[in-house]
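Only one structure is covered here, and it is reproduced in the block below.
Let's turn to chain A:
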Amino acid sequence: MNKEGTAEKKDEREEIKILAFLCNWCSYAGADLAGVSRLQYPAKVLDVRVMCTGTVSPYFIIKAFQEGIDGVLVAGCHIGDCHYLKGNYMTAKRMRFLKEALNVFGIEKERLRLEWVSAAEGEKFASVIRDFTEQIKALGPSPLRKDREEVAKV
Partner candidate 1 sequence: MKEYSYFPGCSQGSSAREYGESAIVAARELGIELAELEDWNCCGASSAHMTNHLLSVALPARDLSIAQNAGGDLVVVCAACYNRLKLAQKEMKENPQLAAQVEKIIGADPRFSGEIRHLLDVIMDSLDLDELKSRVKKPLSELKPVSYYGCLMARPKGLLEEVNYENPEKMDKLLAALGAEVKPWSYKTDCCGGSLSLTRTDVVVRLVNRLYEAAEEAGANCIVTACPMCLANLEMRQAEGTLQFKVVHEIPVFFFTELIVLALGNPRAEEWLGKHLVNPRPLLKKAGLAS
Partner candidate 2 sequence: MIHTLSTSLDREIEERSGEKARLCYQCGKCSTGCLFNFAMDILPHQVMKLIQYGQKERLLSSGTIWICASCETCSVRCPNGIEVSRVIDTLREMALREGVKPAHKSIPLFHRCFLGNIAATGRISEPILMGSYKTLSGDLFSDIGLAFNMLAKGKIKIIPEVMRRREEVRKIFKETKK
Partner candidate 3 sequence: MATKRKGKKDDTVDRAARNATKESPSSATEEETEKAIVEPEKEGEGLLGAVMVVGGGVSGIQASLDLVNLGYKVYLVDSGPSIGGVMGMLDKTFPTNECSMCILSPKMVEVASNDNIEVITLAEVEGIEGEKGDFTVTLKVKPRYVDVNKCTGCGDCTAKCPVKVPDPYNAGLSFTRNIRVPFPQAVPGAAFIDPLTCRYFTKGKCQNCVKVCQAKAIDFDQKEHSREVKVGAVILAAGFSPFDPRLKPEYGYGVYPNVITSLEFERILGANGPTSGHLVRPSDGKEVQKLAFIQCVGSRDTTVKRDYCSSVCCMYATKQSLIAKEHLPTVQPTIFYIDIRAYGKDFERYYQNAAKRQGVRYIRGLVSGIRERQRSKNLLLRYLDEKGCMQEEEFDMVVLSIGLEPPRGIKPELGISLDSFGFIQSEPFESFQTIREGVMVCGAGQEPRDIPDSVTQASAAAGKASQLLHSKRYSLLTHAEYPPEKDVSGEPPRVGVIICRCGSNIGGFVNVPEVVEYAKTLPDVVFAEERIYACSQDAQEWIRQIVRERNLNRLVVASCTPRTHQPLFQETLRTAGINKYLFEMANIREHCSWVHMQEPEEGTRKARYLVKMAVEKARLLQPLAEGESEVVPKALVLGGGIAGMNAALALANSGFPVFLVEKEEELGGTARNIRISQHGEDVKIYLSDLIDKVEREPLITVFKSSKLVELGGFVGKFQSLIRDADGRETLLEHGVVIVATGGKIHQTDEYLYGNDPRVLTQWELEDALSNGELPERNIERVVMIQCVGSRDDEHPWCSKVCCTEAVKNAIKLKESFPATDVYILYRDIRTYGFREELYQRAREMGITFVRFEDGHKPQVRRVGEKLQVLVDDAALMGERIAINTDLLVLSVGIMPNEDNRELAPMLKVPLNADGFFLEAHMKLRPVDFSTDGIFVCGLAHAPKSIDESINQAVAAAARAETILSKEKIITEGIVARVAEELCSGCRACVQLCPFEAISFDQDRKVAVVNRSLCKGCGTCTAVCTAGANVIQGFRFDQIIKQIEAAGKAWSG
């Protein structure tokens, strides 16, 4: 029983967590549509609504990894569809840079994902989450998180 208990505990610790920043106008709406269409995807994802992906600061992403998130998704309108003209364009630029920077922190750059999901793309949203969850599962918990847990133990 004790053994089982620890196994369960371990499982829980091994269990991954994904944080998604969704822009209000396209991707959040796309996620809504996935819901309305009852498309199923794994429940490992929590989302934060922002008005525009342009507002997602690199700091948020680093903070998320520090807090023990294993994968971060940033999803916004397709290029050219931005409600605010070019916010997503800025984001794309910033994310490219950030992916490289993550390596420096010892985080695989696959843990950060940028996707364009329109309000009509419920199916795309669901499949992005499915795919990303698989990918992060394969990568396992974030190295940062392990560090933190280690530190906490010590």
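On how the list was made: all candidates are chains of the complex that A comes from, given by their letters.
Going forward, a contact is a pair of C-beta atoms (placed from the backbone, for glycine too) under 8 Å apart; a residue touches a chain by one contact, two chains touch by 3 or more; residues count from 1.
Predicted model, so just to flag it, every value in this text is computed and none were measured.
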*asked:* Out of the listed chains 1, 2 or 3, which is the one touching chain A within the complex?
replied: 3
*Which residues of chain A touch candidate 3 in the complex?*
12-13, 15, 17, 19, 24-26, 28-29, 31-52, 54-60, 63-64, 66-69, 77-78, 80-81, 83-87, 90, 94, 118-124, 126
